[in-house]
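Report on one structure; see the data block that follows.
All protein chains but one are shown in place.
Here the chain labels run A and B in written order, and each chain numbers its own residues starting at 1.
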Amino acid sequence: MSDRAGSEPAFESSVLRAYAPGSSNALTLSDESALAKTIVRAEAGSPASASLAVSFGSSRREGATLVLGQRPDEYMLIGSAQSNASIVARLDTSGHVSVIDHTHSRALFRLTGAQASATLEKVCSLDWSNAMTPDGAVVSASIAKVNCDIARNDREPVDAEPASASPSYLIACDRSFGQYLFDALIDAGGEFGIGVVTAADGLQE
Amino acid sequence: MTRNRRLAPQIGEVINRSAPLGFTWNGKPLTGFVGDTIASALVANDVRVVSRSMKYHRPRGYMTNDFWDPNAFMQVGDDPNVRSAHRLLEGGMAIEAQNVWPSLDRDIKAANGLVKRFLSAGFYYKTFIRPQTLWPAYEKVLATFAPGGTVDLDTPHGYYDKRYAHPDVVVAGGGPAGMAAAIAAAQSGAQVMLVEHAHVLGGHLRWGSIADRALADELAAEVHGAGVEVLTDSTVTGRYDDNWTAIVQRSHPIAIERLIKARAKTLVVAAGLIERPYVFAGNDKPGVMTSGAVRRFVNVHSVRPGERAVVFSANADGDAAAADLERVGIRVARVVDARAGENVIEAHGNSRSVESVELADGSTVDCDLLVTAVGWTAPTSLLNMAGDRPSYHEQSARFFGSASIDDVLTTGGIAGDGSIDQLVEHGRLTGRLAAARAAVIGHQLQAATARAVEPANAEPAWPTDDRAPLDRHAHPELFRSSTHGIVDFSEDVSSKDLVSAANEGYDSVELLKRFTTATMGPAQGKLETVNTVAVLAEARGETIEQVGTTVWRPPYAPITLGALGGRVFEPVRVSSIQPWHEAHGATPILAGQWVRPEHYGDPMAEVRNTRTNVGVIDVTPLGKLDLRGPDVPKLLNQLYTNKWSKLAVGAVRYGLMCAEDGVVLDDGVTARLSDDHYMMTTTSSGAGSIWEWAESWLQTEHPDWRVHVTPVTTGFTSINVAGPKSRDLMQRLVTDIDLSPDSFSYMQVRSGTIADVAGCFMWRIGFTGELSYELHVPAGYGLHVWKRLLAEGVDLGVQPFGLEAQRIMRLEKGHFIVGQDTDGLTKAPTTGLANLIKLDKVDFAGKAELAWALDDDTAPVLVSLQPTDPRLVPDEACQIVRAGTNEILGRITSSLMSPTLNRSICLGQVLPHVAAAGTELTVVLVDGRRATARVMEHHAHYDPEGERLRV
Partner (left out) sequence: MLLVPCPNCGPRNAADMRYVGESGPRPDPNTATPAQWRDYLYTERNPAGLLRETWYCRSGCRTFFVVERDTTNNQFVHGPTRVTKLGGKA
C-alpha cells in the first residue's frame, strides 16, 4: 500500500473515473498525465533557446521527448523523465533561464482519430484544419472553457485522403481541471463513438 | 363534415402515402403522411382555422405556408411556438392551437375585436403608463391575454450542442443560385458549407414545374458530389465582425438544436425572396394566401387549399399558381390581373373562411381561396449585418443591397432577376469569386498564424468582381389597395393604425415601429417591413426611398436559448484529495471553480480538535506562483505595498497588494526558497488574476526585469497541518528537515522530503492561529501524503477539518478575507495594515492613491466586534447604525459562532469615530430587530499575542 511508511509512492493521475469502452476505435482518448513535463523559460535568441531549436507554435521530437515551443519564451518538454532530464542537462543556462518541473501541474491527454479535429471543433474555437494546425503545430487555447496547451502529434503520417487521416493531439491543462476536461472531451466525442484507451508507455512513435 | 382535401398522387410530391402518421389536433385524432408538414397534414384534414390573431383574436388560416407564416404558431407537446408550416409531422404529435381560450372555435378573447378601437396603435402605452403604481395589476391582467404557447417549467434541460467551423465559403440559401455558387466554389477547391432554411435543397424550384424540380434534384446531386457540407433545416441567422456567422441547425441526430459558429472567409448571401402579402380589407381571413403558399400546398404536399379560387396576380408566380390550381382540378373563378390595372378591394367571409371577393371593377366573385401574388421582399438581413444599407428600386418594387463588401457577395433573387439558367450562371460566377477571395483571405491567415503551414506561394492578387449583374425586372408597385387591412399579421397592426400613428406624429419609421409594434412580432419584418414603409410613405406623401427602412438585426431566424447555451461547460477544479474527501463524508462546497470539503459532519468539533490536538486541511486552491530570476525582489516591491529587498533565503513574509486605485486586491505570503527562486501565494480566487497582473507589470512597465512567473497552483497539493501536536506529527513524516523551533521557526520555509515524497516544501504560517505547517507536495503524490498524515497521527488525535472550521478559526484570529471583509472601495489603510504601506519605496502599485488615503481620516476602519448577546450571530452584511436612528455607521463583514470562546464573534467595517475599543454599536438584524455589539481592542478574539503559533 502506498500510504505505508517507507514505501515508494505511486503517481496518481487526476482522472480517476472508470470508462466503458467506446463504440469504435476511430476516435480514442487516453490519459498520458504520467509523462514528465518540464518547462524551460528562455528568451528567444538565447543559447538555451537555440539549442531547443523549435520556434513558437511548433514542436520537435528529440529522443523520447517532444519539445514544444508554446510561448515565445517558453518551451515544454513532454516525455520520459530521463529523456527530459538529459535535454535539460545539456542546456546552456547562461543568461536568464528557468527550468520548472511541470509533471504534477498539468494533466495530459491524447485525442486520436479521424474525427479528432471534429471533436475539438465542438469544444474549441480554433481552426483545426491541416493547413492551419498541421502535424507538429503547437497552440494554446481554451477548450471547454479551460486554458490548454495543445500539440498536434500524429501517430502516423496523414495521407491526403481524409478517410485515412488520423490526427492526434496532446492536450495539457491544469491538473485540477483534468477530470472535468477528460469528461468534456468524452462528451464532445460521443457522436463519433469515442473510446478511452490505456496510455502508451512513454511518448509514442 | 370533414372532407379529405388530399389530392390524387402527383408527380414530385414529397409525401409517402404508404407511411401514415397518427397525430392529434386539439385532442382530435387525425392522420397525415411521412413528408407532411404539420400544416399540410392539417389542411389535408380540412382544418382551415389554425390560430387566433394576437390582439383581436381574429380567426386565421395558413397564409404564407412557410417558416415565416404568422398564423402557424402551435403548441406541440411541451414545445411552444412551433412553426407548423415548417415543422415536419411526426407520429404521435399532440398539436394544439395556442393563444385561444377556451377553444379555437369559441374564443372569448375575440371579444377584443369588439373593442378594436380601444386597442389601436399605442393603446398599451397610452392606457397603462399611468399611474405607475397600478402597472403590476395591469401586467397581471394583460399577461393572461398575452400570445404565445405554454412553457412547461418541469421540462428537463435537453441536450443541445455547439460547434465551431472555419469554412472557406458559407452559402446562405440552397436555391438554384445558392446551389450553383456552392458547387462552383467547391470545384474551385474551397471548403464550402451550404445552409438551407428548408428541409431539402431547391429553394423555389421545389414548388415549381416538373422541370424545375428535376433541376433542383440535379443541382442537389451535384452539390453533394462536389463535397459541399450541406446543412438543411438550418439558417445563417447572424453575421458579425470578420464574417463570424451564426448558423442554427434545427434538426440534428444528437441534439435538439445546434448552433454553429462559423468563421467564413467569404459569405455568399443567396437568401432568395420572400413573397409579400397585400393590404386590403379582409386580407387576414382564412383562405387568403400568397401564391407560394398555394403552390407549396398543391405541388409539394398534394393538398387542396380550397375549392374555388380567385387569383390576384402581378407576376409570373401568380400566373403559375393559377395554372397549378387548374391542373389539379381546383376551379379558378377569376384571375385578377394587376398588370392590367385590376385590383382587389375587400374579402368578405365568415369566421371560418373567405366567401367572396369584391373587385375594383365593382364585381364580386364567390370563392373560398384568394391567392395574391403582389411582389417580393428581399431578405437583406445578412447584408444589413455586414454594414450595408439596402436601397429601394422603384421599377422593380423591391430593395437591393447598395454596398460592395469584399467578403460578402450576393446572388440569386436577392441580387436580381433572370431565368433559372441566368440565376444558376450568376451563382456559379459568384461561387468562383467567393472561392478565389477566400483563397486570398486564407493565405493571409495562414501567413500570419505562427502554427500554420507556411504558404508555399506568394499571396494571390485580390480577385475583382467582374460578374455581369443580374437584370432587375419591372414589377408593379403593389402594397395597399384602396381599403385598409392588416399590415403586420403577427402583431395585428393595420394600415389604419399606421396612418393614425403617423398623423399623431410618429412619422419616422423607427418611431412608428416602436409605437405600433409593426415589424416587431415573430415574423420580424420578413412579411411586413416593405408594406409598413409603403403605408407610411403614402401617409407622408413621400417616396419609399425617402422614408427608408428599419435596420435588420440578428437573429434572422430565432434560436432557442438551449442552442445558445450549447452543451454546458462549467469547469470545476478539484484537488488530488477530493475523491478521498467525498469518500469520507465531506460536504462539498463550490468555492469559485473549486469543489472543496466544507466540513466532515461537525465543523465545531473540527475546530476543537485542531485547537486541542492536530487537524489537517486540504488548501490546494491557494494560489501559487513560482518566481525565478535575479529581479524577483523588484517585482515583489512593485506588486506588494511592503518591502521585499531583504527577504532572507528560508524566510516567508506576508504582503498586501493594492490596485492602482489603492483598493485591496489580494494578499498572501511569499517565501524565498533559494537565491533566485521564490514562491508566492495568492488567495484562491486571485490565483489567475494576480498572475496576469504580474505579467502586465513585467511586460509593460518593466520589460527589462529578469523574472519568470509560472503558475503552479495545482502542481502542488497543499495541506495545512495545524494544532499543538502538529510538530509531533510532522516529525514522524520528515527526516531531512530539522523541525525544532530554533531551527525552523515561525514564518520560515524549508524544502525536503515528506512521507517519502521528494520535492516538497513547507512553511510555518498561521491562518488558524495554531502551530502549523503548510505542506506543498507534488500533486501526483498528494493523496499519499494526506493518508500518511492521518495514519501516522492516530494516537495524536489527528482529524481532517474543512473550510468552515478554517473560517471559524481565522475569524477567531481576526484575519480578514479579501473580498469578504474588504470590498471594491476598501483601500489598504482600512484593514489596519497601514504599517505595511511603505511610501519610501520608489514605486509600487497603488502608491499614489495610498499616499493620499493615509491622510484620509474619514475612511472606514476594520474592527473586531462581539455582540452583547453571546448566542446572537448577526448575518453578514447587517448594517451598523447610530442608536435610535437609521444613520449607517458601518456593517458586519464576517460573523460566526466560536466554539473556542463559546460566543459569537464578528469583523466589521465602521466609521473611524466609532472604531475605538469599547464602543457600543447598534446592529440592525435581518428581521429588523436591533442588537448591540462592542468594538474589541484587537482584531484577534483569541490569543491576540499570537503565542500559540510561535511555539
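In the analysis below, contacts are C-beta pairs under 8 Å (C-beta built on N, C-alpha and C of every residue); 3 or more make two chains touch, one makes a residue touch a chain.
Treat the numbers as computed from the prediction; the structure is a model and nothing was measured.
Q: Among B:241, B:675 or B:742, choose the residue that contacts the chain missing from this document, as touch is defined above.
A: B:241
Q: For the chain not shown, which residue from B:19, B:340 or B:450 touches it across the whole complex?
A: With B:19, B:340 or B:450 as choices, the missing chain is touched by B:450.
Q: With the missing chain put back, one of B:253, B:703, B:824 or B:928 would touch it. Which one?
A: B:703
Q: Out of B:314, B:707, B:845 or B:861, which touches the unshown chain?
A: Checking the options B:314, B:707, B:845 or B:861, the one contacting the hidden chain is B:845.
Q: Given the contact definition stated above, which residue among B:78, B:326 or B:661 touches the chain not shown here?
A: B:661
Q: Name, in rising order, the residues on chain B that touch the hidden chain in the full complex.
A: 240-242, 244, 261, 263, 387, 445, 448-452, 638, 660-661, 692-693, 695-697, 699-701, 703, 842-843, 845, 847-849, 851-852
Q: By the contact definition given up top, give the residues of chain A that touch the hidden chain.
A: 56-57, 71-72, 125, 139-142, 147
Following the convention adopted for this analysis, only the chains that are shown with their structure count from here on.
Q: Hey, how far is the Cα centre of chain A from the one of chain B, in Å?
A: Measuring from centre to centre gives 31 Å for this pair.
Q: Taking the complex as given, what residues does chain A use to touch chain B?
A: Against chain B, chain A makes touches at 2-14, 16, 33-34, 39, 41, 55-58, 96, 98, 100-106, 121-127, 129-134, 137-139, 144-146, 174-177, 179-181, 184, 187-188, 190-191.
Q: List the residues on chain B that touch chain A in their complex, please.
A: Contacts found on chain B: 161-166, 191, 253-254, 261, 263, 442, 445-446, 449-453, 567, 569-576, 579, 594, 620, 626, 628-630, 706, 708, 710-716, 755-757, 759, 778-785, 787-788, 791-792.
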